[in-house]
Structure formats: structure tokens, C-alpha cells
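Only a single protein chain was left out; the remaining protein chains are all shown in position.
Presenting chain A:
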Amino acid sequence: MAAPRAPLHLVMPVWNRGTRGIRGLSRAVALEGSQKKGRSLLQFLADRFYDVQALREYLLQKQVLKVHQKNRFQGKEWIRSDAHGHFSLDFLKFQAVPVEAVDASGCAINYQGLDSLLALKELQSLWLQRCPHVDDWCLGRLHPLANSLQELSLAGCPRISERGLASLHHLRNLRRLDISDLPAVSNPGLTRILVEEMLPSCQVLGADWAQGLPSGPEEQSQDRASPIPA
């Protein structure tokens, strides 16, 4: 999550006014471990992505748009909420801009929720770290993003196994894949070798054979929070 980003990266905002009260409780659940990026970002996403229906409606507007000259990247960083979990209304200006990166770490996004993400034809970077409901079936759905997706992070997802990773070979433009800390993968070292063979032009992070050794030094900057029980 520490990669610097110059051009525009939008995080999908969703207006979720109606169910504020219930969603507010989720804030307490989302806070785990220590973070690099703003705590408010995760917290906001954890709120928003529960209501994928509103997200989908919002994204329907984006579906048919292409990049226009006038909607140039404005050099902004991630769009996130402020301390109260509200958005500035600025994001409405960006409706015509294609979404390049999505950070859905820790969100309860599931198989149906991916419908909305798959509509983003220009998505380059997708972070699904520590999502408790992302499993092998969800990975099988990612093939529509094959043309644009360059970075995928699946670190810490408790339900992903090596069988789901096999379906990542559709993503031929993938350059960075993070598969560290997947508890359901039976043999991380061998899996990493096989994934590297499967995606020759992709840099695979994590799942070192050294992980299995008792005294491996932790060079991972990933959060070691325990996965939310499924």
C-alpha cells in the first residue's frame, strides 16, 4: 500500500445515507492492527462497500465512458473521506473519469459485490487485502479485467487457496501480484513457484518458501492482523 501514485486514483465513493446508523457500527470492527495509510480511508471503505447496490448505480454512469481529453488526471491522490466518514462533494466532478485503482482492503466485498468492480474497464490496480469473503470463486470472476489490470493484491485473504490462484492466468497484463499471508494455501513456496511460472511477466510478492521456517525475519510490511473469521 505504500506505492506512490502520481496520476489520479479514485476510490469508489458511495452515498449511503439511508443506512447510516447500522453502518456506523462497522467502524469499530474495521480497526485492526496498525496501518500505513490513513485509518479514515479503511474505515470509510468498510462503511461504503457494505452497500454495493448504491455503488453499482453510481458506476453504471461510468460504464460507457472513455477517457476524454478534458478530463485529464488532476494529479490528486486517493479520494477518501474525512474524519467523520463523509465525502466532500468534489468527487461528483469526477464522474466521467475512469477509475484506475480500487482499494477494497478489509471490506466485506463478496462474489456479488464484484459485479461493480468488473464494470470498470480501465482498472489498473485492485487491492483486496484481508477481505474475509473473497474466495476462489471470486478470483474466477476477475477475467473481464484482463486487459487493464496490472496490480492485484490478495494478501491476507483467509479463503483464497491455490486453486483460485490458478484462475489468475487470464490476467495477462498483471505486473505485480501479492499473495503473501494466505492461510488457506497449502504449500506457499510451491504455489509461488507455480504462479510465477504461470504469469511470466508478473512480479509475485509474498508466499516465500522461507515463510514456513520457524525463524524467518519479517520483511513483509503487510499487516499481521488475524483474518476475520469467515
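Just so it is clear, a residue touches a chain if its C-beta (ideal position, glycine included) is under 8 Å from a C-beta of that chain, and two chains touch if they have at least 3 such contacts; residues count from 1.
Just so we're on the same page, contacts and distances are computed from a predicted model.
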Discussion item. Looking at what's absent rather than what's present, what does UniProt name the missing chain, "Methionine--tRNA ligase, cytoplasmic", "FAD-dependent oxidoreductase domain-containing protein 1", "Serine/threonine-protein phosphatase 2A 55 kDa regulatory subunit B" or "Nucleolar protein 6"?
Written reply: "FAD-dependent oxidoreductase domain-containing protein 1"
Fill in: Option from A:V99, A:L117, A:L139 or A:C202 whose C-beta touches the chain left out
A:L139
Fill in: Touching residues (missing chain, whole complex) on chain A
111, 136-137, 139-141, 143, 161-167, 169-170, 186-187, 190-191, 194-195, 197-198, 230
